[in-house]
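Read through the structure below, which is laid out as structure tokens, and then see the notes.
For this view, one protein chain was removed and the others were kept in their places.
This part shows chain A:
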């Protein structure tokens, strides 16, 4: 039998060295935040693993797509056509209101609003650790995705881009314990700060005075104040307000508008004043 470590350092010194490496990594990555280039490289390196992991699911869904009956397809087609019609109707109204808004803003002499640019991305993985609520999407630096970018789904804001690889990006969800988002009540314009609780589907509003004018059921939209998220997108709805006078602030819980645990497709937003701009594969869809 081979003896253990005939050459090289002893097991204990290897342990000390490896522990030192781990602590150093944690320190550099967390405290100094200096690992971004390394993270970019490593993210690109592990991309094949992520794509391999979703391969069975993709094959299965492709298979189930191919055995759909004609009836099902025509039903779906009908439904989508109807939906498209409704949305187009709403869009006409939207155009009209946008133009009106532009004219009014000109009259008031305030700054023009410029439309955001968008790109659709697909969710390829969810982090399975309870300490971090994250998604991985299939667009990266090659598509112009950048760190701190706002990510939406069809109902509202879901989070921001935390790390980017060349073909993937990691999205930190608004329900993550380390994430907070500035919001505004749509009804009363009260500004609040919503922090994630680590539990999907629950946000906590911070520093809300007991005398607040917020009500249960109020819609909270992004206020655009932090500079990360664009203004006016729906984020959460207030579920409960507990006014316990023994605590310094009212305990306000809110439910995110989007079902964060069921997101499949997301929308990436680029503001027109961003340095990075989307790079589309074929032709722009926005």
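Annotations for the structure displayed:
The definition used in the following text is that contacts are C-beta pairs under 8 Å (C-beta built on N, C-alpha and C of every residue); 3 or more make two chains touch, one makes a residue touch a chain; residues count from 1.
As a convention for this text, contacts and distances are computed from a predicted model.
The chain that is not shown carries the UniProt protein name "Rod shape-determining protein MreD", picked from "Energy-coupling factor transporter transmembrane protein EcfT", "NADH-quinone oxidoreductase subunit J", "Rod shape-determining protein MreD" or "Glucose/mannose transport system permease protein". If you put the hidden chain back, the residue from A:134, A:253 or A:276 that touches it is A:134. Although one chain is not displayed, its contacts with chain A can still be listed: residues 2-6, 11, 14-15, 17-19, 21-26, 28-30, 35, 38-39, 42-43, 45-46, 49-50, 52-54, 56-57, 125-132, 134, 136, 162-163, 170, 177-178, 198, 261.
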